[in-house]
Structure formats: structure tokens, C-alpha cells
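Note that this complex is displayed minus one protein chain, with the remaining chains in position.
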Amino acid sequence: MTRISARYLVRRLLVSYLTLLVVMTVLFLLVRSMPGTVVTSMVTPEMSPQQVARLEAEWGVDGPTWRTYLEFMVNYQTFDFGYSPTYRRPVAEVLLSRLPRTLILFGAAFLVGYVVGPLVGIYLGWWRGTVRDRAVFGAGLLAYSMPVFWIAWLFVWLFDHELGWLPSAHMLTPFPAEAYGPEFSWTVWTVIADVLRHVALPLFSLAFVGWAGAMLVMRPQMNNVVGEDYVLLARAKGLPERTVMLKHAARNALIPVVTQAVVALAFLLDGSVIVENVFSWPGLGQVVVGAVFDRDYPVMQAAFFLLALLVIVLRLLADVAYTYLDPRISFGETP
Amino acid sequence: MSPRDDGPTRRRFLTTTGAAGVAVTLAGCGGGTTGDGETTAGTTDAATEADAPSSTDETETSSGGDSRYGGTFTYGMSTQPESVGNVTQATSVYGSLALSLCYDYPVNTNHADEPVPWLYSDWTLEGADGDWATAYFDLREGATFGDGSAVTVEDVVFTYDYVNEHELSAFADAVANVRSGSIAAADGDWDLTAEVKPVLAWPVNTIGAAPILPKAVWEGTDPQRFDPVAEGQAFGTGPGEVTRWDSATAIRVEVVNDWYRETLNRLDWVEADPLRVAGGPFADAFNFRVYGSESAMTNALLDGEVDTHFGSVAPARRGDVLERDGLSLLDGYDSGFGYFAFNLERTPTDDTCFRQALNFMWDERFWVESLNDDAVIDGDYPQSPGYPAGRPETYFDDADLLTDPSSELYAYRRREEGSPAPDVEAVRTFLERGAVATGEGGTYAGVDYPGTLFDVTTAQSEARHDYSFGPVESDLLAEKSSTEVELRVNGETIPERRDGDPLTVLITPPTEQPRQANGVSNWLSNLRAVGVPIETEVLSFNALEDRVFYEQSFDVSAAGWGDTSPYGGTNYFLFHSDWHTEGTESYDYNFTGYGVGDVGYDEELAEAYGTLDTREAAERFAKSMERVYLDAPYRVYNYSKVRWPLNTAEWTGAVGDIVDPAYASWPLEANNLHRRG
Partner (left out) sequence: MTGAPDAGGDGAGSLRERWRPRLARLRRGWSRYTEHGMGVAGLAILGLFVCWAVAPDLFTVHSPEWQAYLGTDGGYWTPDQRESLPHPPAFGDPFWAPLGTNDRGQSVLALVVYAAGSALYIGLAAGLLSSLVGVPLGLVSGYYGDTWVDELIQRVVDVLYGLPFLPFLVVLVAIRGINTTNIVLGIAVTSWLNNCVVVRGETLSLRERAYVDAAKVAGASDARVVFRHILPNVLPLGFVFLAQDAAAAILAQASLAYLGLADFTTNSWGLMLGNVQATNHVFVAWWWLLPPGLCITAVSAAFYFISFSMEDVTNPQED
């Protein structure tokens, strides 16, 4: 406990805040460097210059750059993301309405990945060098090397197209009355059942590729602690192999995996961009890519900002947790 | 491409408001109307359709009986519509599919695309020779909104005031063509009066250019923020009401307006119209499902999840669809065309002679047959054959649509019959001689041309630059071509004139338009064989839009227009210098700069657009087609053939052989579709 001084914490917080400011500035410049402004696509040839000017004022792109920049910095820090030109709704509302859907799919995939991955990693790390280790490790790497949309296509082909077991589009049956008969109604249970049916294929595709990520971190960690004194001691005491592996060794090897998992949470969006599209999943990833292509800069900017914020906060937490948990680290080293 | 579409046959000509901007249909590939159609309202033009299209589907339209009513029709789309069901802000064609069933325009058009009474029962125009004229019109008695309340004169006045006050670009015609605040209740014989611009098909483009909104719902709202679906008030004078709007997955429109079904859609002209089934819409509801990709959407069609979907069935899946019992493909026409645009403000694309030489090297047979499996038609005039009124052949008895020799000036110059090898020598000689193909009969680059139908000739009769060929100097030609000579323009190679850069053709990513990319590659390799250093530059759609429509910073650009005017009126916007501005701030319809310099057709285009009689206007525009064809600011290379899928096991009544049944004619199809037996 004493290893984390108040001074260190304050400094770390301050640095994180400054990082956020810089990220925001980068974002601002990025959007500025993209072709056109929010208004560009709203201007029609029939519009008079006054109309265009009014539009620009309305969307806050009329002032000098420094003022736009200041407004942006202030608004964003108060979580005022403005209004989306394509969605015609406040940006925050657009993102918030999509976030839960992404969390359902990617939260589930994350959980599966970080349960299966480390378990396999523990096992492989413990038995490192054996045939089983090599076979499973190789298989994991192979899965990790597949383009996720490609393997997803194959699953859709097999499970939906050929076998007809699972639906491959949407999160909920869009028109249940047509699918299940007019007396059908949404209850907690039917919703859960329907979501589970729809989430199965995308989840399977994601997990199929994703579990190896956590395994890759866990395996060497486990391997490192195999030779540690306390493990040898536990073994010497005659404890069953399984107990030593899980209770003594794995517990310590987990630390970096946990901290890494925290950071990985923030990168969920990356995969969602592609997988949501394959499965017509109405989530955040589709919104973000759509925003880039449709020139919906407010949505794009806000999505980037929220992710950056998430990464920074989670990394801060991971750092602090790491420093606290691992006696070998004496200052806030980036994991 | 184009915007909302109210009346079944009314076409609006592209525009830009909204998210995805331009109406560019990215025409060219498989997708029937448009690849990525987004856009909004713009200037309209009403239309006539020359010959009444035939009904392909066995239309037992007269099979009267109530059994036709009922059922839910499901429509699939592979792009999300805008997220709020607000007709004043709608920017994509996808949202319009649902909204057009609820918000109906007050003037309709019949099978011949002539304005006909609808919510307005009669109209007249006085003083049509000035800049502004006075319109008088009547509101039909007994008209009701979707909630059953009466449509009043007040609602009409409110709608126009609202549209004008907020300058709603979704209804740009109403803003531009009706004097602000001039619409009012009239004394005497007429219900209403307004000051309007006397333009082509005026009732459609002025007093009929905005759907009538219920004042009780919209009064005091901010159009940008209002969400009528959330308020449970998403209805207009159309048959439906939006009852659910989840843009990411599903939209539902329920048919609520009995007056529309029982009275309005049974007017005498509707009963007599060969394209319509009176008394619709027959379905109880229309469901729209949104998919993440085209292949997911096709799968849904094959699985019976949807009864039809947006656009055409991809050639790759046509076999699957036709094999499936109960699914059929309905033929339709492109609502626009695919083209390459040349920048007339750059050298050497400012020279008609040079543009014509480029045009000679496009292998239309390779495009139509090898790349597109005959799913497209070789292009010529900037007017879809689906709207023949605006095409020159229509006005000459012995001229066949699309194949008349007068439209074959730019036939591919091949070395020998049946071979795809380019006749590079002929094109080099054409350039060196510098004699423009003026439109008179003669032999140009080795091929005979009989002359234009209307006897129009090019603005420019001799090459503007001096062309010669010398040793290859540019890296591009040395690397990518086996040509032994390179073009010199006024003694310099093209890269020498342009800091080392060759000419470029802008295209959008081939994953959206794979055939277009292949076609362009083939074209450019022919041109390089001639000795022209030219290559492609791939840009995302937005970046391309900026470079072309705003900055005019391009040499050649590939794009398409959709939902164009049936009478050819689109040409006025694309080729009149009024629609071209200097500077990069504004979006230009006329981005090629045609008519800005000494090559143009301004006077005639403006005159045609100001012609009130639609037939007469169409003929004038047809003539302008030939001139534009010769002057070649565009090289029109493609009209898509629409193959619209339909579950004909359960639904019947759809009409084929009309323009774009999936979108432009969707409201008509929605009214006609009814359950089989």
C-alpha cells in the first residue's frame, strides 16, 4: 500500500488528464483534415450564401479555428457532444442507444475469451513443451490468424444457410408477430431467449478467433511462475498437481492477464466494426464506420473521444492496480 | 440519386442535402438504380412517359373482391435509413421508402407522367409570361389525414409557410418556386392562391412540391428536432402511418387512411390508368427490415424473410432467386445513367477533340457483355431509355431507341471486327488531324457516322490544341504500356505540363463498384496504348464528392445520376452555366464547367426548362441531348437494367417495365400490390 504515494497518484491523474487533452486536440485536427465539414453535405446548389452561412452558424463551423477549437474542448469536457447531422438526434443519445447492443455481443465475447483463454493458458503454461501444449497452442494461433469476417461467413454458411439452426442477422426478431404468431409478446424471458438465439453465431465467431489473445498472455506468465520457490514449496508439500497449478501458480500469474484484460475491454470496438456488419448487428461499430463514410463528424468525433477516455481511464486503473499488486514494480510503469 | 418520391411517377432530380450528399448513384453495377443512394429533394420536373409500360406480372387487377385486402408486405434494405422518421429531414432513399407511404404529395402524375388532380382537385395558372405567375387551386372536399381529421386550407397554408420559414431543403422546389408567404386562402371561385414560378410541369414543381403536413401536429415544432414517430403522429395525407422506426433493424408502416383507399385512390383517372390498381394499398401494413450487407439481404429474400428488397438482385444470385419457388424478377429501367465526367476547365480535357478521342476507346461490348452479363445497356445520351420522351430517337419515326446510328458516334474503335484490340492508329490520326466530329455525317477515326437527328453540331469545330506523338517519356507509359509513342499537347507531354502528373480518373472503391473498376482499367489501358498517360485514383465517396462537386479538382471522374427527369429537364441543371460556380465552397450540379467557356448550350437549355408544355419541353431537351452528346462533357456509358425481386407466390399486381420499381416507382407498386387469390 505504501508503494503508492498520494503524490504519485496525483501526478498520474494529472498526466492522464493532459493525455486526454492532447488526444482531443489530435481528434480535432483529424476531423479538420478530413474533406469538407459537417455542413458540406447539407448544402444544395439552390441555397443562397446567407442560407449556407446560417447552416454553418447552426452547426458551429463558422467561427475562426481557435474559437471552434475552444468550444470543442469545453463542450466535450462537459460531455456535450452536439447534434448528429445524419441521425438528427443528440450525438450522446445516438451512441448511448447503440452501446448496450455492442456490450451484449462484445461483452459476452470478452467474457468467453477471458475465461477460456486464461484457462487454456494456465494449462498450456503448466505443461509447456508437451505435445498437448504445442498442438493446442498452434491451433490457438491458427484461429487467431483468421480474418474474422471470413470465418464468420463460413459459420453463417454452415449454421444458417446449410443447416438452418441459427439466425445470422439482427439482435432481436424484428417482427415477432409475423415470425411467432400474433399472440406472441415480448417478456423478459422471450427477449432473453430471442437475444440468445441471435447472439449465438456472432458470439461463436468472435470467441473462435478471440480466445487465443488471452491465452497468449497467460501461457508465458504461467510458465514463469512454474519455477518459483513458492510453487516448488507447494509441490514439495505433496499437494496435488491440480491444486498447485490452479491455487498457487495460476493465482500469481493472473495479475498481468487481469490488467491486460482491463485494457483490452477498451478495444472491443475494433472487432465490432466488422462483425456487426456481417451479422447486421445494430451496434456501435456500424455507427462509427458509417459516420466516417457519411461525414457525420460529430458522431465520429464523439465515438473516438469516448473510446479514448475509456482507454485512458482503464489504463490508469490498470497501472495503479499493477503497481499495487506486483511487488516488483516500483513506479507506474506502463504494462 | 434522388430524393423522396411522392407520387408514383413523379421523379425528382437528385440533390444534396443530407448525410450522404449527392445523388450520385455510382451507377454501373448490378444494383439497378443505385449503389449507395442517398440524397434529397431538389428541383423537380414532371414528366411524361411516352408509352404506357406494360404490366408484366399477371395482373388480375380487376379481380375485385375483398380477398385482395390484408396481409403484411415485407421489404428488405441493406443500408440503414436515417434514424428519425421525420419527412422534412429525410435524406436517404431508404427512409423515403417508408415515409412516401405516409406523406403524400398533393399533385399526382399519371401513366404518361402528366400532372393530374389528387389532393388538389383543380388548378389554373395566370400570367405565365412573367418571372412569377399566379396559381389558383382547389382542395379536394372530404380529404383526411391518416388520423381521420380533415385536411383544411389552413393546413396547406401552414405547410408552405413552414417549409419556407425553415427553408427545408427536402422540398427545395417548394422553397425556390413558390414565393415565400404568398400562398393563401383565395376569395371567390378558388380555395387557394399562390405566386409561383412558371416552370415545366408547374403544378408538380410549385404548389405540389411539398406534402401537406397536419398543422395540429407540426405547428411550433423545430423541424430538425421533431420526431413524429416518437409522438405517435407520423402521418400525412398518404395511406400509412409509421408506427415503428428503429433505423438499425426495422420500420413498420400501417395503412390507416380509409379515405385514401376508398375515395382518393378510386378517382376516375386512377380507375382508367393502365398502371394502377384502384383502391389500394391493399396490404394492412408494410414492414421494412434492415440488413448489414447485400449478401445478408439476399439470403433473407431466399429464406422468405422479405417479399422484396431494394435495388436489383445481384447477377451472382439471380439463378438462386429464379430457382426458388414463388420468387420472380420484375424488369425495370434505370432512373438515371452512369457516366464519366470531364473537366472542361483543364487542359487537355477542355478540348472537344480530345474528349471525343477518349470516348472512342471505351469498349462498350466488353462493358455490357463481359463485365455485366447483359445486365446493363450501353449508354449514349444523358437520359435513361426508361424516359424516352427526353431522347432524340423518340421524335424521328425511323430512329430506333438506343440503336440508331446517330447515337453510335463513340462506338469503340476496334482494330478488327470481333476483337477487343484498340485501333490506336485511327485515334492517333484523329487527334493529329484535329478535326472534331462535329455531328455532320462523315468518317471519324475510321468509323462512319450518319449525322445527328436534329442536325445539331458541336460548338467547337476544330481542335483547341495541337496534338502530336513522340517518344515515350512518362514513367507511367513506360511501366504500364507497350506503346512506343506518347502524346504531345502543344509540343509538351501531359506530365510535362502538370509537374509530372499524368491524367487521372477518379473512381470510388471497387468493392462497391467492382465492374466499374474493371471497365475503367480496360478503358485506360486502351488509352495508354494510344499514348495517353492516364491512370485511376481511388477515393472514398466523400473525398471524391469534394474533389469533383465542390472543388472541381479532377480531370475525369466516374459517377452516376439517379432519379432524373422524365423529360430530360435534368440537363438544365447538369449543363447550364448557372449551376456552375467558381470557388470551392458550393456544391455544383454543373461541375464540368460546360457552358462556362465557349462550349455550351445555355440559351437552349434555359429555354427548354422555361417551357410549360411538357411535350414541347421534352423535345427541346431531346435536342439538347444530341448537342451534349457531341460536345461530350460527359461520356454516358451505362444504363442499368433493373431486376426487382418479388414474392409472386403471395403477392400480385406489381407493374413491370417502368422506371425503378424498387424506389422511384415504389409508392405506385405499394398501392398496387395485393394478395394473390
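In order of appearance the chains are A and B, and numbering begins at 1 in each one.
The criterion applied here is as follows: a contact is a pair of C-beta atoms (placed from the backbone, for glycine too) under 8 Å apart; a residue touches a chain by one contact, two chains touch by 3 or more.
These figures come from a predicted structure and were not determined experimentally.
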**OP:** Would you indicate which residue among A:200, A:258 or A:289 is in contact with the undisplayed chain?
**Re:** A:289
**OP:** With the full complex in mind, choose from B:70, B:127, B:232 or B:420 the residue touching the hidden chain.
**Re:** B:420
Original post:
Who touches the missing chain here, B:224, B:243, B:540 or B:577?
Top reply: B:540
**OP:** For the chain that's not shown, point to the residue among B:294, B:307, B:588 or B:604 touching it.
**Re:** B:294
Original post:
Since one chain has been left out of the picture, which residues of chain B touch it in the full complex?
Top reply: 30, 293-295, 298-299, 314-317, 320, 365-366, 369-371, 373-374, 418-421, 509-514, 517-518, 521, 536-540, 542-543
**OP:** Quickly run down the residues of chain A that touch the omitted chain.
**Re:** 15-16, 18-20, 22-23, 26-27, 30, 33-35, 134, 137-138, 141-142, 144-151, 153-154, 156-157, 161, 216, 220-221, 223-224, 267, 269-270, 273-274, 277, 288-289, 292-293, 300, 303-304, 307-309, 311-312, 315, 331, 333-334
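The rule we apply is simple: only the chains that are shown with their structure count from here on.
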Original post:
In the complex formed with chain B, which residues of chain A make contact?
Top reply: 34-36, 40-47, 51-52, 83, 85-89, 94, 98, 156, 160-161, 168-172, 174-175, 178, 276-282, 286, 290, 293-296
Original post:
In their complex, what parts of chain B are in touch with chain A?
Top reply: 15-21, 38, 40, 42-43, 72, 74, 80, 82-84, 86, 89, 91, 167, 169, 172, 175-176, 224-225, 227, 246-250, 252, 287, 289-293, 296, 299-300, 540-543, 545-547, 550, 573, 579, 581, 585-589
